[in-house]
Each structure stands twice: as C-alpha cells, then as structure tokens.
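Have a look at the structure below, then the notes.
Apart from one protein chain that is not included, each protein chain of the complex appears where it belongs.
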Amino acid sequence: MLTVALSTDARRMVLDVTGQIEAAVAASRVRDGIALVFCPHTTAAVVVNEMDGRLEQDLLAWAAKAVPEGAGWRHDTVEANAHAHLQGISMNQSATLPVVGGRLALGRWQHVLFVELDGPRQRELWVQVVGR
Amino acid sequence: MLTVALSTDARRMVLDVTGQIEAAVAASRVRDGIALVFCPHTTAAVVVNEMDGRLEQDLLAWAAKAVPEGAGWRHDTVEANAHAHLQGISMNQSATLPVVGGRLALGRWQHVLFVELDGPRQRELWVQVVGR
Partner (left out) sequence: MLTVALSTDARRMVLDVTGQIEAAVAASRVRDGIALVFCPHTTAAVVVNEMDGRLEQDLLAWAAKAVPEGAGWRHDTVEANAHAHLQGISMNQSATLPVVGGRLALGRWQHVLFVELDGPRQRELWVQVVGR
C-alpha cells in the first residue's frame, strides 16, 4: 500500500490529487486491476468529479447548507466538528477506480478530489492496488 | 475491462442495468472476486437499490430538492448543470459488488441502477472484475 501525504492550509478546501494517485498506481506495477483510494480520516472526503474551481466552491457551499455547522449536534460537546463528519458521510470517503494498461482509467472530465472539511491539517490518502 | 453502452432519452431518468452488469461479469470469467461498476461521467450516478418505478421517481424528486437546479451555483456560469454534478456526488458514482461462483451476488431486492442527471446523452459504464 502506498501513502500520499497531503497538507491542507484552510478550514475547508478541495485539492486535486489526480497526479499523486496516478503516480501511486504506476509505482504499484499493477497492469490490470483496481485502485482503492482510501481516506483514513473521518472529517474529509474523496470525490471523483470535474475540477473547476467554481464547482468546488459549490460543493463546499452545498455541504455547509446540507449539514450546517453548530446546529445543536450532540457530538459538538466532544469536539465542535460534527458537521464535518456528516458532510464527509454525505459525499464519499473513498473511491475505487479502474487500472488499465498500468494506468488509472478516468472519464474525460474526472479528477480525483480530496475534500478537506475540518482543516488545516496534515492528511494522508492510502492507495491500495490489486490485480495483475 | 468491459464497457456497457447506455443511451438515455430524458433529462433525468433511472435505468436498471443489472442484466448488462451480470453479462459483463460472466464475460470476465472471474469465479470469485469483486466487480467495480465505474461511471466515467460527472453528472450521473450508480446506485444499488430496489427497482420500483415509484422509488426511482422519489429518488429523482429527493435529489432535485436536496440540490436545486439554478440556485445560484457558480459552476452554472460555465455550464448550467452544477446541480447535476452535486446530485451525483450526494448519491454514489460507482459501485463495488461481490462476484461468487462466476456470478454477481446481490441481495434479494437489489438492482444496479444508472441514474441520469443531465441527459439525454450517450453514456457508458466500465466494468472491471478482479479475482480468480
């Protein structure tokens, strides 16, 4: 398994990590199989979608409205980030992607996006590739 | 990897693709493993749930309410479909399914559903099966 180290510098932000995931897939030497992009964190998400700065702002705005911060969540009495946990759950927290010919196979408009919901923090993605 | 070609004939609709996925799994000749059903599109989704026409209308109605079209999304200045991107993210955009005895293993009420959120379009699903 390979680790991709990430550093986020804002409370909420989206990072395009496609290049790092492609490098991890190449390093695995698997030619034909699937790559699991696993987020080991509970207040972040992994989304596969278009990389357009405006869409990423929309994604964060939608999450903030769908799960508002400080809306009386019980977990906030432990740590005031229940909204970040629930926002992550409402997206996806990992992605499983095809590997073909030794390369990540993505659709024309798809990028692999890391969504920080409770930063800034040092983060990681774990990439596990299986196949031949 | 196998490709399933789909054609949607409405702006928003749900297609039951279980049969096509089962055929792709059989063609892979994998007896025991997992099948990734990957959607290479950014304004569609793959959901595994009951196939009942009324439930599918409910799913589209819920998505339209959870992420309303034209609600001031920034991405709409590029292409007026931000809601379709975000609706897809709020569901799932791929599914990973068990393969047992050379066949897709699904629960009694489960079907594999392709959810078109910005059609009509020519679409594809990519099916990658790993195992023995």
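Just so it is clear, A and B label the chains in written order, and each chain counts residues from 1 on its own.
Rule of thumb we're sticking to: contacts are C-beta pairs under 8 Å (C-beta built on N, C-alpha and C of every residue); 3 or more make two chains touch, one makes a residue touch a chain.
Please read all numbers here as calculations on a predicted model, not as lab measurements.
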Residue among A:6, A:25, A:59 or A:86 touching the omitted chain: A:86
Listed residues A:13, A:36, A:51 or A:64, member touching the removed chain: A:36
Contacting the left-out chain in the complete assembly, out of A:6, A:67 or A:105: A:67
Hidden partner interface residues of subunit B, rising order: 32-34, 47-50, 52, 54-55, 57-59, 62, 66, 90-92, 95-100, 105-110, 130-131
Residues of subunit A (touch criterion as defined above) contacting the omitted chain: 1, 34, 36, 38-42, 66-67, 73-75, 77-78, 82, 85-86, 88-90, 92-94, 96, 126, 128, 130
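The working rule: only the chains that are shown with their structure count from here on.
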Separation of subunit A from subunit B, taking each centre as the mean of its C-alpha atoms, in whole Å: 20
